[in-house]
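Only one protein chain is missing; all other protein chains are in place.
Take a look at chain A:
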Amino acid sequence: MITWRVPRLFRPLLNGLNIGKAQPCKVAEHSQAPATLQPERSFSSTHWLRDVPRDPSSAERVTVHFINRDGEKLTAVAKEGESLLDVVVNQNLGIDGFGACEGTLACSTCHLIFERDVFQKLDAISDEEMDMLDLAYGLSDTSRLGCQVCVKKSMDGLTVQVPMEVSDLRRQLEVGKQSKQ
């Protein structure tokens, strides 16, 4: 299964036209050394591992809370510089269908809703991110794609909401209808 075993970093070579789609967090952290200096990560059976800052021990630990679609609060300790998608994947948080395109701005499944004051302090949104966000369900004024938001020390204690999907809303309506009968 050659494609499956190709390290993520070599994938851009195989993807040809895909080389330009670096995530903002990775660019900031990996501008110098090639990531092959990091210990080779094997693929776990549950999720694909994503790159983390070069020197994990010195990276600040930041607590992030994700409120899942069913209201459950998932807490993770993230490393500064990871994207919120990295956090969900690396810590195997149980959010269905999160990060389908693996952070390449080709879907909107890592859509998250932020508190207004946090949202305003986030790095500027690119046209490319907004293009994909436009297709997300439950788009709000404080929506961003998790793969484009990098964890910073100042975000410690951050709470983000995983938006409800169309199907969730429809089921709520169904349950509501049935209970009224």
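The rule is short, and it goes like this: a contact is a pair of C-beta atoms (placed from the backbone, for glycine too) under 8 Å apart; a residue touches a chain by one contact, two chains touch by 3 or more; residues count from 1.
Keep in mind that, in the parts below, contacts and distances are computed from a predicted model.
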Listed names "Vacuolar protein sorting-associated protein 33A", "NADPH:adrenodoxin oxidoreductase, mitochondrial", "Auxin-responsive protein" or "Sterol regulatory element-binding protein cleavage-activating protein", with the criterion being the UniProt name of the chain not displayed | "NADPH:adrenodoxin oxidoreductase, mitochondrial"
Quick one: say which of A:C25, A:V64 or A:C107 touches the chain that got left out.
-> A:C107
Considering the whole complex rather than only what is displayed, give the residues of chain A touching the chain that is not shown.
-> 1-4, 14-18, 21, 45-48, 94, 96-97, 100-102, 104-109, 127-128, 130-132, 134-137, 139, 165-167, 170-171, 174
